[in-house]
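This report concerns only the one structure given below.
Note that one protein chain is taken out, while the other chains of the complex remain in position.
Now for subunit A:
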Amino acid sequence: MNEPTLTALLLSLKVASWATLINLVLGTATGYLLARTRFPGLDLIDTLLTLPMVLPPTVLGYYILVLVGRNGPIGAWLEENFGVNLIFSWQGAVLAASVVVFPLVFKPARAAFEAVDGRYEAAARVLGLSETAVFFRVTLPLAWRGILAGVLLAFARAMGEFGATLMVAGSIPGQTQTLSVAVYEAVQAGQDDTATTLVLLTSAVCAAVLLATLALAPGRTSTQEARDAA
């Protein structure tokens, strides 16, 4: 593996890891909120948050550019207060990947929280636990498998993110050129050998993550279901 390839791989791993970490917190919290609150407009919010799953990544990239670009409302605010510009930076790639994979985390998280039997939480409350303790000692452990499956899927998807990343972060070798962007550049430049290496590498990483997801997927090896069936 030559050096540019390694750089692109490490960058992809870095971007995907950050996007996954951000979604682990935000996606799980959103999934919990939507699973436990009832208010009019809930379906609308769920729909809006699910949009990144069906919208073309280029459309998402454009939205991000409009909002976070130098002249966008969020971009101008960041620039003014922190001197930060996310466009054409690896942090911009993290933002793009985070938005794209968000539904992959929050959707399964919501389903996992909704599947937690309320009697377990009631039992914990009667035994004297605070609401925080009920969440961390009962709700989260029982929903964990479903959340983790979504998180791993999100990591694999973030590894392969292309459209939104290219629009927001561009393709600067060594800075924002992730594996998938590098594949595109290699093909454009007629470097078939480089493209082949990159493609095989990307496939191997994604296959490994999917394999892990399969092992954790609820319903297949879930001990919870085995217990219910027993």
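Heads up, the rule we're going with is that contacts are C-beta pairs under 8 Å (C-beta built on N, C-alpha and C of every residue); 3 or more make two chains touch, one makes a residue touch a chain; residues count from 1.
Rule of thumb we're sticking to: contacts and distances are computed from a predicted model.
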{"item": "Record-based protein name (UniProt) of the chain missing from this complex, from \"Sulfite reductase (NADPH) hemoprotein beta-component\", \"Rod shape-determining protein MreD\", \"Ubiquinone biosynthesis accessory factor UbiJ\" or \"ATP-binding cassette domain-containing protein\"", "value": "\"ATP-binding cassette domain-containing protein\""}
{"item": "Residue among A:36, A:70 or A:125 that touches the chain left out of view", "value": "A:125"}
{"item": "Listed residues A:78, A:142 or A:199, member touching the removed chain", "value": "A:142"}
{"item": "Positions on subunit A where the hidden chain makes contact", "value": "117, 119-120, 122-130, 132-133, 136-138, 141-142, 223-224, 226-228, 230"}
